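Removed from the display is one protein chain of the complex; every other protein chain stays in position.
All chains are identified by letter, namely A and B, in their written order; residue positions are counted from 1 within each chain.
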Amino acid sequence: MEDKVGRIFLLMLVFIPISLFFAFVIHSPTLTFIASVLAIVPLARIVGFSAKEIALRSNVTLGGFLNVIFGNLIVLMIAAFAMRKGLIEIVKAAVIGSIIGNLLLLIGLSIFMGGLKYKEQIFNKDSTGVSSTMLIIAVAGLAIPSVYALTVESEIHHVQYLSDSVALVMALIYIAGLVFAYFTHNYIFDSSDDIKAAKEKPTTTLERAVLILILAVVFVAFEAWLLVGNIEVAASVFGLREFFFGAVVVALITNVAEKSNAIYFALENKINLSIEIGMSSAIQIALFVVPVLVFISQFLHYGFLLSFTAFEIVCVMFPVMIISYLSAGGKTNWLEGAQLITVYLIIASAFYFI
Amino acid sequence: MEDKVGRIFLLMLVFIPISLFFAFVIHSPTLTFIASVLAIVPLARIVGFSAKEIALRSNVTLGGFLNVIFGNLIVLMIAAFAMRKGLIEIVKAAVIGSIIGNLLLLIGLSIFMGGLKYKEQIFNKDSTGVSSTMLIIAVAGLAIPSVYALTVESEIHHVQYLSDSVALVMALIYIAGLVFAYFTHNYIFDSSDDIKAAKEKPTTTLERAVLILILAVVFVAFEAWLLVGNIEVAASVFGLREFFFGAVVVALITNVAEKSNAIYFALENKINLSIEIGMSSAIQIALFVVPVLVFISQFLHYGFLLSFTAFEIVCVMFPVMIISYLSAGGKTNWLEGAQLITVYLIIASAFYFI
Partner (left out) sequence: MEDKVGRIFLLMLVFIPISLFFAFVIHSPTLTFIASVLAIVPLARIVGFSAKEIALRSNVTLGGFLNVIFGNLIVLMIAAFAMRKGLIEIVKAAVIGSIIGNLLLLIGLSIFMGGLKYKEQIFNKDSTGVSSTMLIIAVAGLAIPSVYALTVESEIHHVQYLSDSVALVMALIYIAGLVFAYFTHNYIFDSSDDIKAAKEKPTTTLERAVLILILAVVFVAFEAWLLVGNIEVAASVFGLREFFFGAVVVALITNVAEKSNAIYFALENKINLSIEIGMSSAIQIALFVVPVLVFISQFLHYGFLLSFTAFEIVCVMFPVMIISYLSAGGKTNWLEGAQLITVYLIIASAFYFI
């Protein structure tokens, strides 16, 4: 099943030339936007695949590093291009939407689909427990500077300093989490690593993997540039407000879609993997991508600060609360999946009207 | 013990003629209000009893449907009458107060009283876990449109659309929860169903049950009409503000009081049943009554929207947080009951000054 999907993804590479055609021959922003989005989906897979190939041949530190960097490269590129264009609010929306989409929609669909096939699915409470605490920290890191900015009368450079120091602390605890997971307490995550290991044997040579990675990154950069360049026109053509566009459309396409294999794992009764993919993606967005965006923004004066709106903060809090609660249970059923999807629909409905 | 209580309840039917007398002979709004409230208490019991009798003879789907409809009929009737009179804020207060009253006061008193008799009481974590997640969803459903309405500059018809769509999603997950509890995963709730089954054998004929139900509903409608018609005068005579009146007096009388048997179950060491009654009542208010009120309001232009105040939202969040936390423990003691009552008193104190 995954092989078929893989082939479909490869076929989607045809959208690279198509996007060029739309951009430079037809000059249609909307069509270019759509084509660039569709081209990014297979490219994301290829970046992920080749980064993993290289990681498998390196030691665990470098490997983990490569996976984190290249796993979030597309999001980072799109965000950087968008920030340069001053689309800070869309970037913030995409950050919030990616966290919510991973936690609620990706994990929700996985648990729901898996639950239709299996009455109950078991997962490893210890590993999800570590992730839950990380998510609470992530929310604290997003919320506290934001509540400061919203409620304390303060000068803008104070919010900037606060953003920088909180981003630094968030990045440090993220690294601490990697040390914990890969070195000092890797046994907690063993069961799922077993499953992973079975899948993860190098299938190509190192040279080829590096070459593919470089090529893919170049194309990704180009398509991300096309995507961001046409995003505003596309949003208005679709009649969507920028917030919804960022938080739902962009977030799902650039971050959540490529992790859709989480749903296949659930159908193979490996719900542990599905939950881990969703939670760690959300954690990476909050504790790796967000700090990097704050630092980039600081150096290039883009103005991305840890100051989200009260509404955005509330919308991130509920998913984390419900995921923490469910992740303490140790088993899943279809209703829990439906409950996560329900919260996603409630939040997405509200996003629609912002 | 329950029999005696049952007879006392039946005696209270005398308040039906008394309320007529106060309303149409004496013309005293306050006395009419009090009498109608007292008349509703036994009628609520009779509606519940006869609906259950009919439910026991029908299949599980129709039975569950009847129990949900008639279990919340009085609240719905009072709310509908009140909304027609434009008392939207009292209805919202009563909704919030019913959720809080069921979770904190009903469960709190049950656990406290049960805890005075038994050192520790055990309950089924799996079934309360499902309810806890439903409660978190309920809070998300009430909070997210409210925070939207409070913090996002928006047109009123957007809040209306958002209310409608969130209400729809909430109703759907409520139905999903019933499918889960009655069909796909009924074994999770088995232990308590056993207890229920022992009590639930038909004690009267179907024809009689239907006749009693129809009569009771007619009287309930009439008394609810009297109650709502005199509520404003009564509130001002008692010197209570409308919010406190709705959230504490009306909520306790019309929704929480009739579930007082939860406390008897606790004294019989069936704390599981007590907790289930309290949690499922709160869930029914939030995920069944609230959506129905939104839909009624939409068709009849009553203006009941999912836009609660920040204070109301915070007051619903704490009970759900604390109940979720306690429900993960699997056992209760008197202190936990006292803790729930404490939170109720804190919230009710604040309600007094609104």
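We adopt the following convention: contacts are C-beta pairs under 8 Å (C-beta built on N, C-alpha and C of every residue); 3 or more make two chains touch, one makes a residue touch a chain.
Note that the coordinates shown come from a computational prediction; the quantities given were computed from them, not determined experimentally.
> For the chain left off this view, which of A:V147, A:L215 or A:L267 is in contact with it?
A:V147
> Using the touch definition from the top, which of A:S132, A:S274 or A:T309 touches the missing chain?
Once the missing chain is taken into account, the touching residue is A:S132.
> Write down which of A:L56, A:I88 or A:V169 is the residue touching the left-out chain.
Considering all chains, including the one not shown, the answer is A:V169.
> Which chain A residues would touch the chain omitted from the figure, given the whole complex?
129-130, 132-134, 136-137, 139-141, 143-145, 147-148, 151-152, 154, 158-159, 161-162, 165-166, 169-170, 172-173, 176-177, 180, 184-185, 324, 328
> At which residues does chain B meet the chain that is not included here?
With respect to the unshown chain, the touching residues of chain B are 119, 309-311, 314-315, 318, 321-322, 325-326, 328-329, 333-336, 338-339, 342-343, 345-347, 349-350, 352-354.
Everything that follows uses one rule, which is that only the chains that are shown with their structure count from here on.
> Taking each chain's centre as its mean C-alpha position, how far apart are chain A and chain B in Å?
About 40 Å, centre to centre.
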